[in-house]
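One protein chain is absent from this view; the other protein chains keep their places.
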Amino acid sequence: MSGRMAKYGTATAFLIIFVSLFVFSWLTLEITFPTFEYTSSKLTRKLVSAEPYDGIATIVSRFLWENRALDLTGQAFVIVAAVICCLALLKPEEGAS
Amino acid sequence: MVAQDFISQGFQIPLPLMVLLLGGIVTPILGLIAERVKIPRLREVWIIVVTTGAFCSVYFLYQQLRTVSGNVIVMLFWGQSPPFGGCFEIDMLSIFMAGSISFLGFLVAIYSVSYMEKESRLTEFYTLVTFMMAGMTGIVMAGDFFTLFIFWELMSLSSYVLVAFLKRRWGPIEAGFKYLLMSATASAFLLLSMSLIYGMTGTLNFAFLAISLREVALSPWIFMLFSSLIIGFGVKSAIVPLHTWLPDAHPEAPSPISALLSGIVIETGLYGLTRVLYLAFDPGFFQIPIAVLAVLTMTLANVTALLQQDLKRLLAYSSIAQIGYMLIGLASGTAYGVMGLFLHIFNHSLMKGMAFLSAGSIVHKTNTRDISSLRGIGRMMPVTSISLFIALLGLGGVPATNGFISKFILFNSAIGTGMAWLAIAGVLNSALSMAYYLRILITFISRAQGDENIEAREVHPLMVGVTLVMAILIIVFGLWPAPIISFANKASRTLFEGMVTYVNAVLS
Partner (left out) sequence: MPPLMPFLVSVALMLVIGLGCLMIKRDMVRLLIGVEILFNAANLFFIALSTQTSGYIDPFAHSVVMMAIVLDGTVIAVGLAMVLNVYRHYKTIDIRKLRRLKW
């Protein structure tokens, strides 16, 4: 039973891969992606000029710390949660039960 | 509400979120102290304090919200303003969801004091429960799509490990790994949908998104965006082709975690889907696909639940069916239907949470989940069984429970928007679901016969007390639903008439 399911599973997987390759190639090559077409007129975007190519890293890091401090704080909590997750999964259970 | 003065704004986080995050950070320190100095029950007292504090601060935030004109608060962090900075945008809908989250979390915390007392690694357990609740509160209050993604990852990460918590048996580990794989794929698709939105509009802020994508013609890229949003939010909220992790994960998790997962984590996924779909597109666009998904979800889940022998697995399939009913409300596209959706979210968290807690009490005493070997348990554990009966009657939609009222509103709204086939499918599925609920009732009441005799007494008073309180609340809200209906009404109006206020609060 599981052998038959494995054989059908691989065949279905290849079918899905071929169909999705077809759909994605049609989508990307035939229809242009509407890049920034629907930007509303009220939006102001802070853009950085691309000419001094070396300084972009410092400008991006300054943008990150000045404008996205909320997300960085949330990310710090995610890292703490990931450490506690790994502790919970890898600690040996003492004979507490 | 854009901050002009850097110094005076300072640190502004909504109070429930700050209480839960700080509580989650302090819990490992308290756990370490409790183990060295041997103070018993320190961690349990702390988590009850934290969840009580979260619930009270949601109430204070609600009072503050009512005094602000238009009922929207935008909280900026350290003076950084949208569209570049992340923000919290709190309206009535956020308070409604945050209230449900903290209420169910408070009840589950009291229950798990007595359920988990013989387990190891309790410090990590309580820390992760607090972080999961903090993640959910952050999701409902986020005003920016990437802020929502960060808190989404916080909630998901904690829930992966909480499902696989009892790791000395093989069941939770297998269920936890399958859940992690499917949910991480969904997060990747959510990030892909964020990149498509950014590519089309240049921003990820919810308010700017609401004014950008409204009058867009249907093109294949919009369809791709819609599909990846459905995949991204749909795995977490168990819509049918993507639901296969749920019947494995919910039975194998410890019972308080099953109650939290099935009661409120799934609904947070549905909240995310509702919020983004109603902000980005207009309702005529997605009515038919969501209606088809609703019928598919309800039918498949109810039919499969008829074949189950495992008590908690049957309740897990019943959760998927309830998500199908909620999708009817999402597909209706009117304020009345969305009010039914949010009312059913609150009612389902009470009913399904209480069903999982009672089932957990029964499993705790008898160590078996098989329905046919639990014959006659109703006579030995009367209070738990009565609570479970009330929960099951509520889930089936019997009048005088709050489940009846929310289902009535959902089916009524489906007829109101002209999709009568949806309402007929819903009513038929509701009747079908009573079949397997009644099977549990009959098995529990009938007298134990022959050679199977199980001995069980009533469980610890804390566990019984929580289930009894929730059962009383179900009946009270069934007979007097007016305050909850008015609150859900205010919550759903923020997606329709309140959209203008929501957008103007950020743009001005």
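Labels for the chains are A and B, by order of writing; each one numbers its residues from 1.
Just so it is clear, a contact is a pair of C-beta atoms (placed from the backbone, for glycine too) under 8 Å apart; a residue touches a chain by one contact, two chains touch by 3 or more.
This is a predicted model, so every value here is computed, not measured.
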item	value
Candidates B:Leu30, B:Ile150, B:Ile230 or B:Ile440 - the one touching the absent chain	B:Ile150
Given B:Leu15, B:Ile48 or B:Ile173, the one touching the chain that is not displayed	B:Ile173
Residues of subunit A (touch criterion as defined above) contacting the omitted chain	2, 6, 9-10, 12-14, 16-17, 20-21, 24-25, 27-29, 33, 35-36, 45-51, 56, 59-60, 63-64, 67-68, 71-72, 75, 78-79, 82, 85-86, 89-90
Residues from subunit B at the interface with the omitted partner, ascending	84, 146, 149-150, 153, 156-157, 160-161, 164, 167, 170-171, 173-178, 180-181, 184-185, 187-189, 191-192, 194-196, 198-199, 202, 204, 248, 252, 307
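We adopt the following convention: only the chains that are shown with their structure count from here on.
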item	value
Residue ranges of subunit A in contact with subunit B within the complex	27, 31, 33-40, 42-46, 63, 66-71, 73-75, 77-78, 80-82, 84-85, 87-89, 91, 93-94, 96-97
In the complex with subunit A, residue positions of subunit B that touch it	21, 24-25, 28, 77-78, 80, 83-88, 118-121, 124-125, 127-128, 131, 134, 138, 146-147, 150-151, 153-154, 157-158, 160-161, 164-165, 167-168, 199-203, 208, 211-213, 216, 219-221, 224, 507
